[in-house]
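A protein chain is absent from this complex, but the other protein chains hold their places.
The first chain written gets the first letter, and so on, giving A and B; residue counts start at 1 in each chain.
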Amino acid sequence: MVYRLGIKTNRVKEMINITLAIQNVVRKSKVVSGTVLVFIPHTTASIIITENTDPDLLKDILWKYSELVPRNTTFDHLEGNSDSHILSTLVGNSVQLIIAKNSLWLGPWQSIYYVELDGPKGREIWVKITADSTTEDIPDEAIFIE
Amino acid sequence: MVYRLGIKTNRVKEMINITLAIQNVVRKSKVVSGTVLVFIPHTTASIIITENTDPDLLKDILWKYSELVPRNTTFDHLEGNSDSHILSTLVGNSVQLIIAKNSLWLGPWQSIYYVELDGPKGREIWVKITADSTTEDIPDEAIFIE
Partner (left out) sequence: MVYRLGIKTNRVKEMINITLAIQNVVRKSKVVSGTVLVFIPHTTASIIITENTDPDLLKDILWKYSELVPRNTTFDHLEGNSDSHILSTLVGNSVQLIIAKNSLWLGPWQSIYYVELDGPKGREIWVKITADSTTEDIPDEAIFIE
């Protein structure tokens, strides 16, 4: 199943928590176990997984991105948004997640964020859900490897 | 299905548009809906998705990569290409894409680029296509979430 989600951003650089929207798509798909690919069909936006407890962390992330790849560098690309394109390739434009029990399977601190790098814009997020051929469970405990 | 593509690079750092080559593999596979994993089996090369309209953008991307991780830093690794290894881990070595209607499903500005970070070299690109158990379509419109 492929779902297309629409989103409206309000600033040049902005992070939007889309965990609930992706979880809702997983529920709606009725897929019990499988994987989900969340794909950004743009070249000046990204998607990441990070913590959702402190708004200051989101500010730190966007600040550091802009410090690593500042907009006001003398780039050749005429549109003037080379920084957005470069950051999009470094941060990445998709995440892949596990579905079990018809639910997204994330670590306790993990949330999914759409990262606007050249807004404000109307954007899309594509969600591709692939079902397993059999229903499978998550183990209750980890097996230590070292 | 797994396909192995060969590619010859000509410079130390270089971007090569491989969208058409990947699209051809998808067509050849006859898979109507599914996903494709494009995987670089090297540790000094990467793969990204970015815009294909302005050659200056490609120059800006490679210039910024080299500015963030310059070759002439005093690294310990004897081969002298630690910059290429480090960039390869930051930029990433695979992309995952949606297949629908026996075609790659990309955003209007998106092209797939092989990124050489330590050429010139003969390289490979591995393409793994996974078919869905049912044929599925892409919705005509996005559903807004915010």
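Here is the rule we use: contacts are C-beta pairs under 8 Å (C-beta built on N, C-alpha and C of every residue); 3 or more make two chains touch, one makes a residue touch a chain.
Note that this is a predicted model, so its numbers are computed, not measured.
Undergrad: Touching the hidden chain in the complete assembly: which of A:40, A:91 or A:117 does that?
TA: Missing-chain contact among the listed residues: A:91.
Undergrad: Could I get the residues of chain A that touch the absent chain, sorted low to high?
TA: 33-35, 48-51, 54, 56-57, 59-61, 63-65, 68, 90-92, 95-98, 100, 105-110, 130, 132-133, 136-139, 141-146
Undergrad: Provide the residue numbers of chain B that touch the chain removed from this figure.
TA: The missing chain touches chain B at positions 1-8, 16, 18, 21, 37, 39-43, 68-69, 73, 75-79, 82, 85-86, 88-90, 92-94, 96, 124-126, 128, 130-131, 133.
Going forward, only the chains that are shown with their structure count from here on.
Undergrad: If you average the CA atoms of chain A and of chain B, how far apart do the two points sit, in angstrom?
TA: Result: the chain centres lie 18 Å from each other.
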